[in-house]
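Only a single protein chain was left out; the remaining protein chains are all shown in position.
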Amino acid sequence: MLKIKNLRKTFGNNTILKSIDLDVNKKDVVMIIGPSGSGKTTLLRCINLLAHADSGILNFDDEVYELDKVTKKDSLKIRKRTGFVFQSFNLFRNKTALQNVTEGLIVARKMSKEKANEIGKESLDKVGLSQRYDYYPHELSGGQQQRVAIARAIATKPELILFDEPTSALDPELTHEVLSVIQDLAAEGMTMIIVTHEMEFAKKIGTKIVFMDQGEIIEANDVTTFFNHPKENRTKQFLQSINQNKTV
Amino acid sequence: MLKIKNLRKTFGNNTILKSIDLDVNKKDVVMIIGPSGSGKTTLLRCINLLAHADSGILNFDDEVYELDKVTKKDSLKIRKRTGFVFQSFNLFRNKTALQNVTEGLIVARKMSKEKANEIGKESLDKVGLSQRYDYYPHELSGGQQQRVAIARAIATKPELILFDEPTSALDPELTHEVLSVIQDLAAEGMTMIIVTHEMEFAKKIGTKIVFMDQGEIIEANDVTTFFNHPKENRTKQFLQSINQNKTV
Amino acid sequence: TAKQSNDMDLLRQIQEKGELVIATEGTWAPWTYHNQDDQLVGFDVELGKLIADKLGVEAVFVEAEWDSLFAGLDAGRYDLVINGVEITDERKEKYDFTEPYAYIKTAIIVENSNDSIHSFEDLEGKQTANTLASTYATLAESYGANPTGVDDLSQTMELVLSGRVDATLNAEVSYYDYIKEHPNASIKIAALTTDASFVSIPLRKNENTESLMNEINKIIMELKESGELSELSNQYFGVDLVNQ
Amino acid sequence: MNERLIEILIDSFWKIVVPGLTMTIPLTIISFSIAILLALFIAMMQMTNNKILNQIARFYVWIIRGTPLLVQLYVIFYGLPNLGILIDPFPAAVIVFALNTGAYDSETIRAAIEAIPKGQLEAGYCVGMTTPQIMIRIVLPQALRIAFPSLSNSLISLVKDTSLASNITILEMLMATQRIIARTYEPFALYCEVGLIYLIICTVLTKLQHKLESTFKLEY
Partner (left out) sequence: MNERLIEILIDSFWKIVVPGLTMTIPLTIISFSIAILLALFIAMMQMTNNKILNQIARFYVWIIRGTPLLVQLYVIFYGLPNLGILIDPFPAAVIVFALNTGAYDSETIRAAIEAIPKGQLEAGYCVGMTTPQIMIRIVLPQALRIAFPSLSNSLISLVKDTSLASNITILEMLMATQRIIARTYEPFALYCEVGLIYLIICTVLTKLQHKLESTFKLEY
């Protein structure tokens, strides 16, 4: 459903993404892993056009966009079909947890307030926040904020959700819960791209692993092949460090 | 070196911390774990007086503070002896990575600019940011920001460092690196309190584990006892969920 | 500016300083204004200089907005205000006035084509405009007109010309001065007051000003008798406003 | 203070307050309401990517901030009649005060919008909202809170600036005062009196400002 070709992104003189190609099929759960600063967030931002790529082509279903020439209308169209969970959450500071979730439903999707509240509460319940509907972001703990961000993205039931480290602020129990939420979504046929540092998580629900380093996709493969038979040296090295962490 | 007695903290009608007692000895590495929203961040904030506890007594070395009556001077004194890594980083937005680290050295510790820069660069190098001295926070990736925050806290060489989920935004490789930085600090005799969701990490460098839930310390023990012979049911349940995550 | 203590005779203070501080607007031709070379001139200014001369001191002029003249006089910043001030009963309660040194008649000025106003009685129900610092509003009101005020004379003329008001009340001499600058302006005098009002110099009401008052009165009489004042009037107004 | 002065002050109180109620206050309220709408509009124009709208907005702000209010009143009231446009004093004053305050306020609002982290806008995009929707529901509520004290400044200034309307024949409080001064020659006392009346009006506004500020307190 999503095809990226030759995406390039620079900041000033630094090339942050060098000729990225990525194929995502319907119902795929693509896990992007890679060291800090390798460009994972930037890639997600380029996909839903929050960042302007310098060049590249994006196929979304059968629509083709040249990434250096997207119009406002294109952006709006793509964004209505995608959800995004920011690494830094970016909750609306002037809205309660529930309002954060319903805002998009009411305004962008023209849903009635009652219906939106219903869905909003449902989404918040899913991520274990039934006690926090009326809290403002600054009154929420880090993990609670992250969960509101997740609830906000899944409430609109988009065709594609981009998650940027969705469990970074969560404890193991909750990670487990969120994981099952994402698994449910996967079961419902949602396509997802998930940036994560949690390999267990990646292994568990990913259908495909993409390993990035220094703005490049080093290796992309299905989960088992990736973890059991990595091809590139850089990948091996990365996987090794994970095991190192584990040994007490 | 640090002793907390009967710390209570409320927000409005909600009691967030209920009668917390905590003992930290010199060179201890206390790991605080617990579900999202259990009050871990709030506890750290109460310790270095960013949050005003409603009641409680704090012993810092031999000085005794009543937490509901601390003066500005007390705060300054305690804060000069502690470091803090925020869950949301809180980098100075108008300063580069290096300036973020040197600011406290130059201003609060009256260090010369050259000396501060030297130490600042050293600290940033330690967390793998030698390429990013002159980047502003908004130009850094999530993991890079988190590492600047860590570098900033350790640069001042305080007696006690409070870390709030210091590896949440880091990939396994970097987690490993930061881990070794913290291990080095521990080896140098630094006392630390670390909030974390990474059990491997906790096991590896903690000397003591504190498990919190709903504003209470459920169980506090040395690492091996805690993980191998948990006493409370709540603890057992929590540990179980961790293992659940692991099984693919 | 004058610095003075309140408990000393004003005339003596002036003589000791060797200067007479006179406040005036400097923006009201031909009484007090700046000529093309930017020098402060006008009937009032010349009078001030003559008075200072006769007192044997130097005239120092200070210029400010109209109401500030009196605030400064009250505060003791200035010795005198010479600014074509008309004597009224109400003002007499505040200040002591010297001998009048001129008289003026108030004119009703209308647009040339205006046919409805021929006397003050015709002002009934009409819209008039006048400068704020004047007594014209009271006068117009007393004839049943509806007065509005603006800051200066030119504005009142604009209002008449653009038809926003029916008439403006102003000093007859001001009208002539305006016409001198704008010979083609489509305005005319519709009526004149029969009784002239008198122009004088106000002094603070207290015993310290008594000797100065006497001195100035003497000087004004002298200037009137010698014809110097009439000469000045002719020079600035083109008519003799000193002797009725 | 002598008896005469007290009598004058008492006598003049209503003569000053009445034009305050019938002119100064309505003129301020109407002009300010229009000004805020205008300012929002201009701030938006300055922030779009459309170069032409940009230039128009900048030009407007430049001309209006660059010239004295008095001159603007002159142009509208005494200048336009030359082009055959004769506007009554009150609407002319509203036009000028709204245009003037709007230009200043647009800068304040623009600055406040720029102070909102970009993440707020981006989060709005990501739930499918359009830029105007995000502005109205997310960014402006936060920005206006930041701009609020400065906008209060401009409202409170406007209360007093309306006195310039006397230049176009509008009888407001200061003109009423000056009329009394012209008769009584008591500028200092009367200016203090009118100052006190202004103070009463502005006290109400300041109280309102503080009230609204704490009601809409934003924390982050």
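Per-chain residue numbering starts at 1, and chain names A, B, C and D are given in the order in which the chains are listed.
Heads up, the rule we're going with is that contacts are C-beta pairs under 8 Å (C-beta built on N, C-alpha and C of every residue); 3 or more make two chains touch, one makes a residue touch a chain.
Computed from a predicted model, the values in this text were never measured in an experiment.
Engineer: Touching the absent chain in the whole complex: find that residue among D:Asn54, D:Gln133 or D:Asn153.
Structural biologist: D:Asn153
Engineer: Of D:Val17, D:Ile30, D:Ile56 or D:Leu70, which one is in contact with the hidden chain?
Structural biologist: The missing chain is touched by D:Leu70.
Engineer: Which listed residue, D:Thr108, D:Thr169 or D:Thr184, touches the chain dropped from view?
Structural biologist: Of all options in D:Thr108, D:Thr169 or D:Thr184, contact with the hidden chain holds for D:Thr108.
Engineer: When the complex is taken as a whole, what residues of subunit D touch the one chain not shown?
Structural biologist: Spelled out for subunit D, the touching residues are 61-63, 65-72, 74-75, 78-79, 104, 107-108, 110-112, 114-115, 117-118, 146-150, 152-154, 156-157, 160, 163, 174, 187-188, 191-192, 194-196, 198-199, 202-203, 206, 219-220.
Engineer: Since one chain has been left out of the picture, which residues of subunit B touch it in the full complex?
Structural biologist: Residues touching the hidden chain, for subunit B, are 48, 50, 72, 75-76, 79-80, 82-84, 86, 88, 90-95, 103-104, 107-109, 136-138, 152-153, 156.
Engineer: Name, in rising order, the residues on subunit C that touch the hidden chain in the full complex.
Structural biologist: On the subunit C side, contact with the omitted chain comes from 1, 3, 23, 25-29, 33-36, 38, 62-65, 67-68, 71-72, 74-77, 152-155, 157-158, 178, 181-182.
The criterion applied here is as follows: only the chains that are shown with their structure count from here on.
Engineer: Please work out the Cα centroid separation of subunit A and subunit B, and write it as a whole number of Å.
Structural biologist: The answer is 28 Å.
Engineer: So how far apart, in whole Å, are subunit B and subunit C when each is placed at the average of its C-alpha atoms?
Structural biologist: That pair's centroid distance is 81 Å.
Engineer: Using mean C-alpha positions as chain centres, tell me how far subunit B is from subunit D in Å, no decimals.
Structural biologist: Between these chains, centre-to-centre, one finds 50 Å.
Engineer: What are the residues of subunit A that contact at least two other chains?
Structural biologist: Subunit A, residues with two or more chain partners: 88.
Engineer: So which stretches of subunit C touch two or more other chains?
Structural biologist: Nothing qualifies.
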